[in-house]
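The structure's right below; bear with me while I get my questions together.
Only one protein chain is missing; all other protein chains are in place.
After this line comes chain A, so read on.
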Amino acid sequence: MIEELLQSSPGWANFGIFFLLGAVLLLIVLGFVTYGILAERKVMGYMQLRHGPNQVGGKWGLLQTVADVLKLLLKEDIIPKAADRPLFIIAPVIAFAPSFMVLATMPFTDKFQFADIGVGLLYYIAVSGLTTFGMLLGGWASNNKYALLGGMRAAAQMISYEIPLVMSVLGVILLTGSLNLNEIVAKQEHGWFILLQPIGFIVFFIASIAELNRTPFDLPESENELVAGYHVEYSGFRWAFFMLAEYVYLFAMSALITVVFLGGWLPPLAILGFIPGAVWFALKFSVVVFVYIWLRSTFPRFRADRLMEFGWKVLLPVALANIFLTALIKSLFF
């Protein structure tokens, strides 16, 4: 049925059907964010020898995030007088929209995916870069010193770590010969790229933490020096959209790592093929999310100067070396 739909000529009917299906994915992602935040708080709680949320919604605090969102919805919306009003209003939208857009090309399983475009990986990287504008605009429009510094830092950090991020996947592209995410998964049938591209994976993972603005690289919103970074002046639901963008990116980045390095929906061994691909994807995806949370509760925050120097002096040369190492190995042994 979907095949026929894709082959029919595009029109308003197609637009409507895609819109409904996309809305379903949006609900799934919002569900993930709701329970991803809860999981993060619970896991960090147990890692720090405390309970985490356990009041709202029974012993596990299952309704904690729902209550938080309702609170944010009912909070008064304050736009400071000195702020640049149109930019202030538009910034959360610019920050959020790309975070959902990148999911359009993500193949969750061989059946459950939306757009199957030839340049899927490039699309992800290009679109995810747009969020920087939202953060920078938010920081600048607030007309607040902390917010401006936070926004500038966010932009500097994101562009500095985008280079190693982009370079480190080149090894995978060399081995696959395609930017299509489906073909990248199909190529991993006899060995995941995490095994063939260990250096590329490590660089990608470190750079992705910086792109997600998570600890140990959460300089743009370090509470003890910048209060909250680029969203100091935001309150209520506008603030919620910055946070939502961050967690949707966590979803998207974990899915991308699963697809590019961990073999997507493919089982680790051919014998285990009777378990459906969706289960494998969910398992690998959960492991990646857990590792992000784990790192957050393990590492202290980097210093701003160390962060920039690490990106340019260590990650970039290593990523470049990895490209040529891969190319050499490929032309010698494959």
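To be clear about the criterion, a contact is a pair of C-beta atoms (placed from the backbone, for glycine too) under 8 Å apart; a residue touches a chain by one contact, two chains touch by 3 or more; residues count from 1.
In the analysis below, contacts and distances are computed from a predicted model.
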{"item": "Per UniProt, the name of the complex member that is left out, chosen from \"4Fe-4S dicluster domain-containing protein\", \"histidine kinase\", \"Zinc ABC superfamily ATP binding cassette transporter, ABC protein\" or \"NADH-quinone oxidoreductase subunit A\"", "value": "\"NADH-quinone oxidoreductase subunit A\""}
{"item": "Candidate in contact with the missing chain, chosen from A:38, A:135 or A:156", "value": "A:156"}
{"item": "Omitted-chain contact residue, chosen from A:93, A:195 or A:275", "value": "A:93"}
{"item": "Residue, one of A:67, A:87 or A:101, that touches the chain absent here", "value": "A:101"}
{"item": "On chain A, residues whose C-beta touches the chain left out of the figure", "value": "5-10, 14-15, 18-19, 22-23, 26, 73-83, 92-93, 96-101, 103-105, 114-117, 122-123, 140, 142-149, 152, 155-156, 159-160, 162-163, 166-167, 170, 173-174, 177-179, 227, 232-233, 236-238, 241, 304-305, 307-309, 312-313, 316-317, 320, 323-324, 327-328, 330-331"}
